[in-house]
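First the structure, then my questions, so here it is.
A single protein chain has been omitted from the complex, and every remaining protein chain is retained in its original position.
Residue numbering begins at 1 within each chain, and the chains themselves are lettered A and B in the order written.
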Amino acid sequence: MNLECIDLSIGYRQPIAENINFTLAQGDFLCVLGANGTGKTTLIKTILGIMRPLAGEVLYDGQKEHCRIAYLPQHLNVQQEFPATVGEVVLSGMMVHHHGFFYGQKAKKKADDIMRSLNIRDLKKRSYKQLSGGQRQRVLLARALCADNELLVVDEPVNGLDAQAKEQMYAMLAKLHQEENMTIIMISHDVQQAIRYATHILDMQAPMMFLSKEHYIKNKQMEISSWA
Amino acid sequence: MRKIGVFLLICLLLSGCGANDGEYAASGAVVFKIDQSPQPAEIKPQQEQNVASKEVDIDLTTLSSTMIFAQVSQIMEDQSSYAGQTIRMKGNLVVTNNPQDQSYFFNVVVMDAMACCAQGFEFVLADKEAVYPDDYPELNAEVTVVGEFEIYDSLPQYGIFNGRLINAYFE
Partner (left out) sequence: MGVIWDKLLYYLQYPFVIYALIVGVLISLVASLLGVTLVIKKYSLLGDGLSHVAFGAMAIAAILHFSDELPFTIVVTIISAIFILKKGNNAQLSGDALVAMFSVGSLALGYLGLSLFSTSSNISGDVCTTLFGSTSILTLTLTDVVISVVCSLLIILIYLINYHQFFALSFDDEHAKASGMNTDRYNLILAVITAVVIVLAMNLVGSLLISALIVFPALSAMRVCTSFRSVTIAASLLSMLCAFSGIVISILAGTPVGPTIVAADMFVYVLVCLWNGGKR
């Protein structure tokens, strides 16, 4: 999917960020950087359609409405004490395709396959609230992938995870990017990792910059050398 | 498996909880069918014993206080079905004054379980010679009254109908 942001202005009532312009082609990995309050989460909520833009527009393959986007929110923002099995949580990602009263066999099989690819198939009957942070993230990622396999939006995926879980999460995202050619938009505080995996960087810290990875690195090196 | 166990345990415990009802008195009576009123007459009594003088159609003395309250409300709601039925009720004697002609209204009332509401019947004794307070029990005393349910125009200027027990007597 081609994603275009044209003169986008985002915020609740007052704009938090304005004149956002960038284009992503299928297979790009965009990392959104910036301190708290610069509008990273607001941007992806606008892209996802949860919030309306204050000005400008977002086009999905040239259309104003998107069919479906895979969304992995911060796991700490999701209900911690919700009584549900892993299977139920993952299957809920199928809702975007769901037109009848029940999820059919095809939907359940696809959910199963996705769980298997993320190594959580054996957790299917386990209670979601008893899982570790890393396991929960994988469950939520599986839920996201049930919705779509072209565009994945990820909000701080490694927040609150231990080192091993962090590595696993990044490895999975890299795999989705390289093997499945998914377009990924990732919010992160972790600049080092961003540079490792991303193809493009959007730095929301003023002045806002949308650059390919190489340009971003060059830019940063120039910045550092200008201080010296 | 343990979930089934929890349910069974709960079912068992709840089914075992039936407290004793203080009001339960086995003073059943013979019931006979009356054409106009369907359900009340079809309710079979718990036990059959010899009755004093009148054959009682609805014996409220066999019910718990919650049931009495509900049954009396039902009678007041659907008065025409119960007209002419003989009702026995045990409750407290409450006497109210009619300000217009200094006469008295006599009521047998029972409180509901929370003691905030009272339900009952006004009654008029069969004995026309009876005078208050001499021929009546003490105020608030527990009395058992048997009488015939009648609908009468209690406030004719407003067209408000009320029910009361006539030809009543104390047991």
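Methods note: a residue touches a chain if its C-beta (ideal position, glycine included) is under 8 Å from a C-beta of that chain, and two chains touch if they have at least 3 such contacts.
No experiment lies behind these values; they were computed from the predicted model shown.
**Q** So which of A:Ile16, A:Leu59 or A:Val78 would be touching the chain we can't see?
**A** Touches the omitted chain: A:Val78.
**Q** Which listed residue, A:Leu54, A:Ile69 or A:Ala142, touches the chain dropped from view?
**A** A:Ile69
**Q** Mind listing the chain A residues that contact the chain we can't see here?
**A** Touching the chain left out of view, chain A contributes residues 45, 48-50, 67-69, 71, 73, 77-79, 82-85, 87-89, 92-93, 95-96, 98, 101-103, 125-127, 143, 147.
**Q** What residue numbers in chain B mark contact with the hidden partner chain?
**A** Against the left-out chain, chain B lists 2-3, 6-7, 9-11, 13-24, 39, 42-44, 46, 62-67, 69-71, 73-74, 77, 112-114, 116-118.
Note that only the chains that are shown with their structure count from here on.
**Q** Using Cα averages as centroids, what's the distance between chain A and chain B in whole Å?
**A** 71
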